[in-house]
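What follows is a short report on a single structure.
For this depiction, one protein chain was excluded, whereas all remaining protein chains were kept in their positions.
For reference, chains read A and B in written order, and residue numbers begin at 1 within each chain.
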Amino acid sequence: MQQLLYGVAYYDEYMPYERLEEDIRMMKAAGINLVRIAESTWSTHEPQNGIFDFTSVDRVLDAMHKAGIHVIVGTPTYAVPTWMVKEHPDVLAETPNGPGRYGARQNMDIINSTYLFYAERIIRKLIARVCSYPAVIGYQVDNETKHYGTSGPNVQFRFIKYMKEKFGTVEQLNQHYGLDYWSNRINSWEDFPSAVGTINGSLGAEFSRFQRQLVTEFLAWQVSIVNEYKRSDQFVTHNFDFDWRGYSFGVQKDVDHFEASKALDIAGVDIYHPSQDELTGKEISFGGDSTRSLKGSNYYVLETQAQAFPNWTPYPGQLRLQAFSHLASGADMVEYWHWHSIHNSIETYWKGLLSHDLGTNPTYEEAITIGRDFKRLSSQLIHLKKENRAALLVSNEALTAMEWFKLPGGEVGYNEIVRLLYDRLYEMNIGCDILNPSSADRFEKYDLIVVPALYAASDDLLEQLNQYVENGGHVVYTFKSGFANEHIKVRTGMQPGIIEKACGVRYSQFVQPNKVSLKGNPFDVEEKSNRIDVWMELLTPTTAEVLAWYDHPHWGTYAAITENRYGLGTATYIGCMPSAEVAGKVLERACKAAGLYGPDQDLRFPLIVKSGVNEAGRTIRYYFNYSNDSNRFLYPHGNGIELLSGRNIGSGEPIDLESWGFVIIEENSIPVT
Amino acid sequence: MQQLLYGVAYYDEYMPYERLEEDIRMMKAAGINLVRIAESTWSTHEPQNGIFDFTSVDRVLDAMHKAGIHVIVGTPTYAVPTWMVKEHPDVLAETPNGPGRYGARQNMDIINSTYLFYAERIIRKLIARVCSYPAVIGYQVDNETKHYGTSGPNVQFRFIKYMKEKFGTVEQLNQHYGLDYWSNRINSWEDFPSAVGTINGSLGAEFSRFQRQLVTEFLAWQVSIVNEYKRSDQFVTHNFDFDWRGYSFGVQKDVDHFEASKALDIAGVDIYHPSQDELTGKEISFGGDSTRSLKGSNYYVLETQAQAFPNWTPYPGQLRLQAFSHLASGADMVEYWHWHSIHNSIETYWKGLLSHDLGTNPTYEEAITIGRDFKRLSSQLIHLKKENRAALLVSNEALTAMEWFKLPGGEVGYNEIVRLLYDRLYEMNIGCDILNPSSADRFEKYDLIVVPALYAASDDLLEQLNQYVENGGHVVYTFKSGFANEHIKVRTGMQPGIIEKACGVRYSQFVQPNKVSLKGNPFDVEEKSNRIDVWMELLTPTTAEVLAWYDHPHWGTYAAITENRYGLGTATYIGCMPSAEVAGKVLERACKAAGLYGPDQDLRFPLIVKSGVNEAGRTIRYYFNYSNDSNRFLYPHGNGIELLSGRNIGSGEPIDLESWGFVIIEENSIPVT
Partner (left out) sequence: MQQLLYGVAYYDEYMPYERLEEDIRMMKAAGINLVRIAESTWSTHEPQNGIFDFTSVDRVLDAMHKAGIHVIVGTPTYAVPTWMVKEHPDVLAETPNGPGRYGARQNMDIINSTYLFYAERIIRKLIARVCSYPAVIGYQVDNETKHYGTSGPNVQFRFIKYMKEKFGTVEQLNQHYGLDYWSNRINSWEDFPSAVGTINGSLGAEFSRFQRQLVTEFLAWQVSIVNEYKRSDQFVTHNFDFDWRGYSFGVQKDVDHFEASKALDIAGVDIYHPSQDELTGKEISFGGDSTRSLKGSNYYVLETQAQAFPNWTPYPGQLRLQAFSHLASGADMVEYWHWHSIHNSIETYWKGLLSHDLGTNPTYEEAITIGRDFKRLSSQLIHLKKENRAALLVSNEALTAMEWFKLPGGEVGYNEIVRLLYDRLYEMNIGCDILNPSSADRFEKYDLIVVPALYAASDDLLEQLNQYVENGGHVVYTFKSGFANEHIKVRTGMQPGIIEKACGVRYSQFVQPNKVSLKGNPFDVEEKSNRIDVWMELLTPTTAEVLAWYDHPHWGTYAAITENRYGLGTATYIGCMPSAEVAGKVLERACKAAGLYGPDQDLRFPLIVKSGVNEAGRTIRYYFNYSNDSNRFLYPHGNGIELLSGRNIGSGEPIDLESWGFVIIEENSIPVT
């Protein structure tokens, strides 16, 4: 679309009384130019097996068209009707917790043939009907799809075939997974037990990978059906989501976003985050970087919060700050879940732009200003192109493996390490892309690759990282990286295995720290931040320079953090879980070495800078103040214009940002490319 | 009965050796004039299917009669024999956790026909046998009956019929419960899923209401059978219990006490409470007020603790204090669970009046003094009539609804709010009755009605409350009141909906407070008490006076607590969860405005005053010292006589109460009525 999209999920079906005209009036007033419909209401559209009723879809499409509001139509497959479960109880997924129960959504077996039969039928009926409506600009397949833990006999049956395909012989399987241990050998494919009870992390992680593949296949299958109907000016997207900690936290373990997004025309995402005093923009940035990196392009925020929970209701100014933060990460759409607060059922307190009274309110009134600015600045802000020189390498395999082999204490897992590093980059305004193991061919684009806890990785991937360093790249690894191969088999040589070459350190022992600090506070941090936690590898440098030693009566001869020149590049190795402050210092050093340090890095969180190049080829820079206090900074770039106010800004000019305020500066000169 | 009853639950069947004669000797010595028997020992009385053995009942009835001790006979239906479960496993309730297991009591399906067949037979056999025994003064049907989570297919089958009856058409149901959401529509009664897995709070809460109705019907059915045998001088009662937090805490969510008590001749109750340093009398008072209000009459404490757990063993004086506190709330009976500590099984440490050694002990010795005083003062203390001018309105529906829609943090639920308010009234010696939504015709009796978190309520009820204020009544509401209707559908207008009329405030947003206080400490409380928690509604007064504003950089323009004149009355609205101290101040203000403030309100907890009028028409006042320290107060009423000592007390005379001590003063003059 050649237009910034400002949207809401809209459920005419949920309305407590006839509201369509009034809703559209209020949407128009707020500059809403998009609604998403239909993805949750299968039981309304197919009230009985084979009886269809698209009244609410039709009337909404007509009304939206009349109002000039675009529509995304969702396939309503993530929540099945009562009649289906009553008639075919086995459409519900059997999980490790037992058979499914009707009630919640996302409880079906996504490979059950009966479910797939009905899903295909409703998709075809719905999409065939809506595809020619002029208001329809695209489709969302399903909703936050995952595998829902499906692991019944039919899933196990298919898994065995998958394993046969992968390993050929049971002997190979036994060898790679070490199944002699505890008498777990599988000496004939017929003996293959359900993976549900396994204590073998290799097998368990493979089953998780298989389950992720089911998600990829399911989404691709839906897309292929929708594609049969889709007009050339329409798109297909899907709303991915993240590891959920009450909000969007980290890498999603149940879906391989990189694989699953291949079938889509444009990547979409749902981002939810703390608000009020806890609003930092980190989740908006992480979710945006993750989604933009899937297809290396702009993306749609298909769901984000308006008022949501009591503790997420935004302070004045925050809704605006959030909306433009999405744009600043490369989003071309900001869509709220959802238009109106619902009056019944489990998400009653996941409030929409409208409260339950369906009238105006301060949040809605703030949305009006956003809609106005989106419309006014659309051509300058849309399709922001970002060329980041830093990247973060994440891995579903490493995440799953670390679920199997948890760090002591159980509080720090893979995503905590991911966020420890990502958040530090964010705080120093280093823009970054997100890579995964399939991105190896793009390593060379970057000056710095940050690699949190790459616990499980193939030889190939690690060799490519070595090569990247040798060719002049900078890598920052944390502890645990390189420890096991892609089968979660621990490497049989000295650790950190293959990457020792680039890192110039080795170890064969590791311990759990107990009040351990870094000797002599080498990063000059606050006393209480000069500590390490959770894990310490007893590193011995071979060629590396030691940046920090452990301060400990017995382990004081071992290194904690090292840096190694290798070929033309540098590899930093963090052998322990550092404090946020220490992690920040190590990354700052690496960024400087990689030449990533510029004037925007003199600004630090809560002053956040995001930039990119717009369609006119001009650099756009957002300066956000993520703080209850007002803030001032000196604008360090070339003369430009502040787009919200239309004011000219000179280089070096002081700019004041109010609490939760921001400016958008378009630089006047067009850089020569 | 024209006699204060001092009783024990007695289990001849549990005795480790022949004790009947010795037990009766010790009971007589302690003034015990009542025992309850038989309610727990079905397997003793029907050792095999259809084989009956009432030996232990007969001999106890004979012996008690001889000793002049009254007997209540319980129907033994709450714990089923082994043979029944072995022969008919389906008598055990299927619950959301799966099929039942034999072992514990209260695990049967109370609508299972097989169970009901056997229950009816044992009831008829037992009651037919005992009804003519002279010692028998009454019956207890079942024991602390609840629905035990029964929710198997037969229960769902009946629930669907109940829903058909209630709604007529599925369309009505879908509309009221918002079942379009997440594809939960029920488009044909045949499609109705088990309610167990539902995520729709309207449906889930209705199922809970249905389950409570099963309890009401079950008890009424038992009463109807017993009534066929009951002599005219005998009564039927039941021992209700409360929301259990290790002790009797609040409103019982699984039983509608008001409905269920209708079939009974007299209301009964089980009250257990902390002791030693944690003894406050609050549970005795709350449980007593609740039970007295069921039938507007005196009630029986069918179970309360003697020694019970190690942490409940009373300090010297506490057993006396407790016994008379029950009388002061309107009880005509105090019965211990139980006579003797049991030597086997799960309640071994729920000790009786006798320890396991079955000899005397300090607690038993204190009971002797109680029995003596009960006997001596019976005619003056029995049938205490109380005319309270304040009432607390509680609601099973609101309680259930708030289980579905929990407050943030999960620590404060409906009953915490009930107790926050009730306990403050208790501490300032405001006697109160307990109402429920069915009591609307009695509102006018009261000068003040306190309404905690009436989250779910019909339009009618709220209109009646408005009317009550308009007519001159005083109401104190807390946050969440009026939010949803009786179907737990959130009202679609501005909040607090219908009661806005009386309260003069409105809001459409609410947030979770984080270190929020009330601006300027308007209630002049301790610094640490000037805070609110859990919930804050962003109130805008329309006609109300603001008693407190939030102290917050962004929400400081909203009101926290308001007071509104409406018609001839006043409505106070507390839009947040205040500290106990602030809640106390708000209630004090309301009590004063309602004219409830008298000399007894100058005394405060730990000095507790309870009063009523005895059969002679004289006012009886108890002054209790709930404290390890001795206390003095000036007696503020007319001349009277202190009944324990027989001493004359003059108006204004100082009275000393020792640690855990109390006095009972009967005023000399009879008030003109």
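To be clear about the criterion, a contact is a pair of C-beta atoms (placed from the backbone, for glycine too) under 8 Å apart; a residue touches a chain by one contact, two chains touch by 3 or more.
Note that the structure is predicted; figures quoted are calculated from it, not measured.
One of A:Gln172, A:Asn471 or A:Gln509 touches the chain omitted from the figure, and that residue is A:Gln509. One of A:Ser290, A:Gln495 or A:Thr572 touches the chain omitted from the figure, and that residue is A:Gln495. When the whole complex is considered, the residue among A:Asn187, A:Asn648 or A:Asn668 that touches the unshown chain is A:Asn187.
Only one residue from B:Gln2, B:Ser132 or B:Asn344 touches the chain missing from this view: B:Asn344. Residues of chain B that touch the chain left out of view are 11, 13-14, 16-17, 40-44, 47-48, 76, 79-83, 85-86, 101-105, 276-277, 307, 309-311, 313, 315-316, 341-349, 355-359, 361-363, 628.
Of the residues in chain A, those that touch the hidden partner chain are 177-188, 190-194, 196-202, 405, 408, 487-495, 508-512, 514, 535, 553-554.
The rule is simple: only the chains that are shown with their structure count from here on.
The centroid of the Cα atoms in chain A and the matching centroid in chain B are 50 Å apart.
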